[in-house]
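Only a single protein chain was left out; the remaining protein chains are all shown in position.
Up next, chain A:
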Amino acid sequence: MTMMDGQLKDGLNGVIHRPKNGFVKHRRTVSHNGQTTLSNGRLEKANGDAGSGLDSGSELLTPSCSTDSLSEIVAIDLSSKDKQSVEGYDTGSEHRDECKMEDEEFEAAASYVDVFTIGGYVTLQLFGYLRDFLRRWRIEKSLVAKEKGNEGFVPLYSSWEDFYTRNVYIRIRDCWNRPICSVPGERIKLLERSTPSFGWAFSMTGNTIECINMGSYNYLGFAECFGPCADNSIAAIDKYGVAGCSAREDVGTTAMHLELEELVARFVGCEAAVTFGMGFATNSANIPALVDRHCAVLSDSLNHCSLITGVRLSGAFVKTFKHNDMKDLEDKLKELVIAGHPRTRRPFQKILIIVEGVYSMEGSICKLPEIIALKKKYKAYLFLDEAHSIGALGPRGRGVVDFFGLNPRDVDIMMGTFTKSFGSAGGYIAGSRELITFLKHTSGGMIYSAAMPSAVAQQILTSMRIIMGEDGTGEGMRRIRQLAENTRYFRAELKKRGFIIYGHKDSPVVPLLLFYPTKIATFGRFMLQRGIAVVVVGFPATPVKLGRARFCLSAAHTKEMLDRVIQATDEVGDILNIKYSRKHGPNAVVKSTRRQKEGLDEVN
């Protein structure tokens, strides 16, 4: 290693200096060597600060950015008609032409962060083995539940299956499943829990904690217990009762369901729609009705579990393509069309592309124009899950299709859920009239599952009418604008402070990268101490190295609330040292060394 001392080496992103001892323990311990050189045409300068790290191969830009150029190539492929539809949209509103995919960003942290993150998990694992050893020899009292009876049975769980739960999750379990006792609106009341057994059991202390809610999917702020939504839902119970105890295809259909479906179809711009009582089941019950083992499914690698379950149930041949990578999608699509089923060697009967509108863990928006172009070129069908985008995206709140100004008829199957923007429950599928009739007669969700309860359906009806402006007020538009404003403001402010924020600048899902397993828990706890409820997620919900916190913005958040959240995040960010960004904020590599020194002094 000494040989490399002081040696300047050309890296991907310019000149990277290797620190003397070869290890960067802490970003502040690294001296500023201050050499600045031009990089590969991006005019970025590297300096000797933590950002440079151990490995010269550290990437500033993410895979998805590098695919952008590729997706442009695809866009060129668009037939002139498609182009028109894309352009036709541009004439619509001032907001629209700003929506470019370059607004999406997945900055990678310095590579030393990767190394230490893995190191963190390895340490946890080693401690896990130690604890398991101690438990085994009864040195430490085991609090793991034991199976009673069933002696001589094959164990229900293999020991590695819950190793992670037992030794890692339990320690930081207080960050999840926090019980609430209020409406999940812009503020939320949490029930305080205490856990004398360090996460093995919780008891309520009887106190409540009032927080700003950055965790619920209440994008348009319709989680309300007063106002038109709640009033109408209460009236609906008077008219139709609490539930119907029957499936839609039996006798569970009420006039309200038909009214709702008509409205949903109008809202998303399709011929017809059908609704189900649960979003998860909407996917898992309808995908099997659409494709079978003679068909192929191309699924984004970050698709939601409900989609994966649906595909698994269908028995279709599945291929996943890299998240939002249009080149990969095209390659695989081509291969599927040309090669046919790898077992039977027959051409596939149908190929279905399954994507989501907004990805709930990445904050990215699917590249719908390119996908539609590809789908048309290769004659595939498109299933679009708008769970997080319907209501929350687009100038009229009608999801990604609206956001890009496309024709909803170009998407064969439009799916979405009512759990998020509408503050209700359930899901819908919209499409051609034929498709909907088909699903009504074949989907398990229509034939066996209970119909959507009246209050839930009414909540959707009321909130959707407000969004569409059919209540005669501008309330819906106000909320949509407010959400868009909040989103841009919040994202920009956090970026300015040097956090790595994933995703598209218009996506109301804001993931903040924390990387380390320990920081995941600490961030959640510190934010709670500051009166802010956030969601933190780590492995296995995310890739091992990419633990993160997630903020969900809402139209109900006021600027003061957001400022409070930003300030608290800033504070916690300094304590935990999570301002990893090298593109924005105090550690940005384009800033002068002096500015950076000052920034660091402030921190100190």
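Please note the rule applied: contacts are C-beta pairs under 8 Å (C-beta built on N, C-alpha and C of every residue); 3 or more make two chains touch, one makes a residue touch a chain; residues count from 1.
The definition used in the following text is that contacts and distances are computed from a predicted model.
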item	value
UniProt protein name of the chain not shown, from "Serine palmitoyltransferase 1", "3-methyl-2-oxobutanoate dehydrogenase (2-methylpropanoyl-transferring)", "Dynactin subunit 4" or "Trm112p-domain-containing protein"	"Serine palmitoyltransferase 1"
Full-complex contact with the absent chain, from A:K379, A:R409 or A:R478	A:K379
Touching the absent chain when the full complex is considered, from A:T320, A:T442 or A:N577	A:T442
Of A:T117, A:N167 or A:S306, the residue in touch with the unshown chain	A:S306
Sole residue of A:I209, A:V337, A:M477 or A:V544 that reaches the chain not shown, by the stated touch rule	A:V337
Residues in chain A touching the chain absent from view	145-150, 152-158, 162, 165, 169, 176-185, 188, 190-191, 213, 215-218, 222-226, 229-230, 233-234, 237-246, 249-255, 258, 277-281, 284-285, 288-290, 304-306, 309, 312-313, 315, 334-335, 337-339, 342, 345, 347-351, 377-381, 412-413, 417-420, 422-425, 432, 434-435, 437-438, 441-445, 447-450, 453, 455-456, 459, 533, 535
